[in-house]
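Removed from the display is one protein chain of the complex; every other protein chain stays in position.
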Amino acid sequence: MSPSLRRRVFLVAAAVAGALLVWGLSGLPDYGIYRGPYGDVLNAVAVGERHATNVVAAVTFDYRGVDTMGEEYILFAAVIGVAILLRAQRDEREEAPDEDAADRRAPGTSNAVRVLGLALLGPVVLFGIYVVAHGHLSPGGGFQGGVVLATGALLVYLSGEYVTLRRVRPEALLDLAESSGAAGYVAVGLLGLAAGVTFLENVLPLGQAGTLLSSGMIPLINLAVGLEVAAGFVLLLSEFLEQTLVVRRPGEQT
Amino acid sequence: MGALPALPVAVPLLVAAALVGLAPVIRHRLADAVAVATAATVAGLCAALLLQAAGGPVVYWFGGWTPRQGIALGVAFAIDPVGAGLATLAGVLATAALVFSWRHFEAVGTLYHSLMLVFLAGIVGFCLSGDLFNMFVFYELLSVSAYALAGYRTEDPGSLQGALNFAITNSVGAFLVLAGIALLYGRSGALNLAQLGQALASGPADRLVVVAFLLLLVGFFVKAAVVPFHFWLADAYAMAPTPVGMLFAGVVSELGLYALARVYWTVFSGPLAADAGGLRAVLLGAGVVTALVGGVMCVLQHHLTRLLAYATVSHVGLTLTGLALLGPAGLGGAVLYAVADGLIKGSLFASVGIVQYHLGSVDELALRGRGRHLPWTATLVVLGALGLAGVPPFGTFLGKALMEEAAGAAGHAWLTALFVVVAALTAAALLRAAGRVFLGLGGPPARAVDAPPGPAYPTMLAPAALLLAGALAIGLVPGLAGRVELAAARFTDRPAYAAAVLQGASGPGGADAESHPPGYPAGPAGWATLAAVLGLALGLWPLLRRRPSGPRRATARLWAPVGAALRSLHNGHIGDSVTWLVVGMAAFGTLLALVVR
Amino acid sequence: MLLVAAGGTAVVLTREPLNQAIVASFYGLLLGVMFLVFQSPDVALSQITVGAVALPLMILLALAKVRALGGRKEDRE
Partner (left out) sequence: MSLLPYLIAAWLFLVGLYGIVTSRNLVHAVVCLSVVQSSTYILLLAIGYERGGTAPIFLDVPVGTRAVDPVVSALTLTDIVVGATVSALLLALAVQTYKRHGTLDTEEFRSVRD
């Protein structure tokens, strides 16, 4: 189809599809009214049963914990996928002679940015860890905290210390962190099996609701997820970063 | 019952993570062995579940959150023979594919193995789950792994393009599914299939139910590649690496139809019961069109994997017609057919992979006569073609015979003609290609290109041969037809399913299937043979003629514009695929809105 | 809420990918705010970290990569 024909066909079809959608959506209960029993039941019982004050976390990591396990592995698969898809460039880099590493430094970083970036690193990492650790109590959790931690690594890059980061060759370590996070989730699930109950069933003491060490396995799973997400996102970002740096080099030399 | 239901998902995921984490210390061959062993373990676990489920549904509540007063708090796997059977098929195919990849290509560290195992876990979870959102999660898990696997051969631009189209079109499909889930949740406040079915059964089939069904139907049809949602398929399947193609064509397309059947019979069969007649017509129409378009496109291809990809589309259409009869007999036939067909497709993809590895091409014209030193591969391809045509005693024949019987009982005896035509078309395309490549018919042999000579490796031949043997075995197991019909009857029994999931009742459940007479029904066997002969004639005719004769030229003139139009429609453009998706959604939506009530 | 609808439309209509990344980041932030209105702080937090930071960043990096590749090609010619 030519672009204009495609656009016209789409607009006609979308008008029909849109009308159908609206027709169906108008069958929903009005906005602001929630009728279903699922959420109300959980809101009523979760704190008592799970000693987790954040019911969303209780749902995510316990009642519907299998979904979240699948979700972690979606991220895991995507990280592997990106690594596979972008691998050719990596070969190229290794073919290129290993010139002085200083060239790889991100260009145009002023000292002020560098200092600021490094100064921010501490608080960002702390905040990330806090968010991971308090997931079962207040908003946040492994996923959000993990992303915050990953942006911490980005700060390191911004402050021009990417070379330092690269020189310690963190990839194997990151891979290990990511996969142990992912495996950790399954392992926590298997704890239940080992104790003779079902997969992902809580086998740890629930503790006092509202305190850091409560809610049984939820903080443990949160930790695994946090590890996986942080390492996963750093890997994702660095896959793209690495390429940018590599190919920018010839440009800089001219 | 123990821990069995959780393991076929947990084990491959755990191993996948371990393979990546320990990559620096794992040798390549060890990763191969571990991956094969894991896939085989999954196949074994699923087979054990299949046996267990044959005695009654197996329900497993994760985290021990059993339902209270009919309200599901957690996520359940609700395992029946149909789902467990498909999961077993996936495990077998994955094992074969991993054995095949032993020699096939240089894998990147352990990443490839890991991704295959995650992919497998996604498929298995999808088949076993009894929770709508959980199904969506596993659907995404298998899809995300599939996108990456489809683009694995990054050196090939076609592969990347196929993967992009695949990923974008299927993601839109997934969002449609999610929107459908949201609508259902807004109405009923439930995500568990059984609970959803109970909540909707009391109400009428109003606009929300219709649109939710539409969204789910379209989303799953995108995965199944039903016309007009199939435009992404050929590029993705044909360009994927062979072992991945084996899994794609063998089981992934069928999953879309499985999901539709599952959702229809657990959730929608209550409110839509009164409109089953109209719904049947719509689904039958979709199946017939898909089967024919796929069959014609298949004949038009010279690229072997692309040819197989369209054969997949065509046979998904056939399976859909069986399902569209909306009865246990048709469903049983469709399931049997899909499983046997999946095994044969996996075998054929492997055979074509051998051709590609040894001859360096998959273009049947460029390969003319060059496959003479691959007699075993040739035998497998010809047998596979006969299997696709549904010749007894392949399992495909048994499945087709059941579907034909059900169609006759439902007053759609003309479906037999469709089965003959489609079987003849796909078999013809394949036999023509086999004649060219392995016998050198229809012209002088092509020039050889640089490729490893010698006989095919056993690690490549064996999976192809064993998969084919599996398809044969399905046709030969005594009493299988009756058992499958019993399983299908249970699959379609919504109240029994709900009772088993929500109350834990596991009675015999379902109506008794009428016992099947042993031996092959004569009528269907005759039709199947006719299809095979027709296919052979159609396929070899163009090859044996030196010069196009008068009538042939006339038909060629007649067909050329049709073929050209079909080809130009299948251009692999992303915008086009998405446009057709919306067109299809509008069309199906209008039909459903007219049909229901 | 209408702001979100307008924001989404703006993202689609911004054809230049670099500008689009910035518009998309803004849209991600808007969505986050809307989720706060929906009383879902968990979702809002992850939407803001992902939608307003991580995703636009990935887009920018991908674009930078593409640019660099293009630049290299020109260098060779």
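Of note:
Each chain gets a letter, A, B and C, in the order it is written, and its residues are counted from 1.
Just so we're on the same page, a residue touches a chain if its C-beta (ideal position, glycine included) is under 8 Å from a C-beta of that chain, and two chains touch if they have at least 3 such contacts.
Worth saying up front: this structure is predicted, and the values here are computed from it rather than measured.
Displayed chains that the missing chain touches over the full complex: A, B, C (touch as defined at the top). Across the entire complex, the residue among B:I168, B:A201, B:L292 or B:A366 in touch with the chain not shown is B:I168.
The omitted chain makes contact with just one of the residues A:E71, A:E178 or A:E201: A:E71. For chain A, the residues in touch with the chain missing from this view are 3, 6-7, 10-11, 14, 17-18, 21-22, 25-26, 28, 30-34, 36, 38-40, 42-44, 46-48, 53-56, 58-60, 64, 67-68, 70-71, 74-75, 77-79, 81-82, 85-86, 88-89, 137-139, 143, 210, 236, 239-240, 243. Where chain B meets the omitted chain, the residues involved are 133, 137, 140, 144, 147-148, 151, 154-155, 157-158, 160-161, 163-164, 167-168, 171-172, 174-175, 178-179, 182, 185-186, 191, 235, 303, 571-575, 578-579, 582. With the whole complex as reference, residues 1-2, 4-5, 8-9, 11-13, 15, 17, 20-21, 24, 27, 31, 34-35, 38-43, 46-47, 50-51, 54-55, 58-59, 62-63, 65-66, 69-70, 73 of chain C touch the missing chain.
We adopt the following convention: only the chains that are shown with their structure count from here on.
Per-chain Cα centroids separate chain B from chain C by 36 Å. Between chain A and chain B, the centres computed from C-alpha atoms are 32 Å apart.
One finds 17 Å separating the Cα centroids of chain A and chain C.
Shared interface positions of chain B, defined as residues touching 2 or more other chains, are absent. Among the residues of chain C, none is in touch with two or more other chains. Only residues 40-42, 44-46, 49-50, 53-54, 57-58, 61-62, 64-65, 68-69, 71-72, 75 of chain C touch chain A when the two sit together in their complex. If you check the complex, the residues on chain A that touch chain C are 54, 56-57, 131, 139-141, 143-144, 147-148, 150-151, 154, 233, 236-237, 240-241, 243-244, 247-248, 250-251, 254. By the touch criterion stated above, chain A contacts chain B in their complex at residues 1, 3, 6, 9-10, 12-14, 16-17, 20-21, 23-29, 34-42, 45, 62-67, 69-71, 73-74, 76-78, 80-85, 87-88, 172, 175-176, 178-180, 182-183, 186-187, 189-190, 192-193, 197-202.
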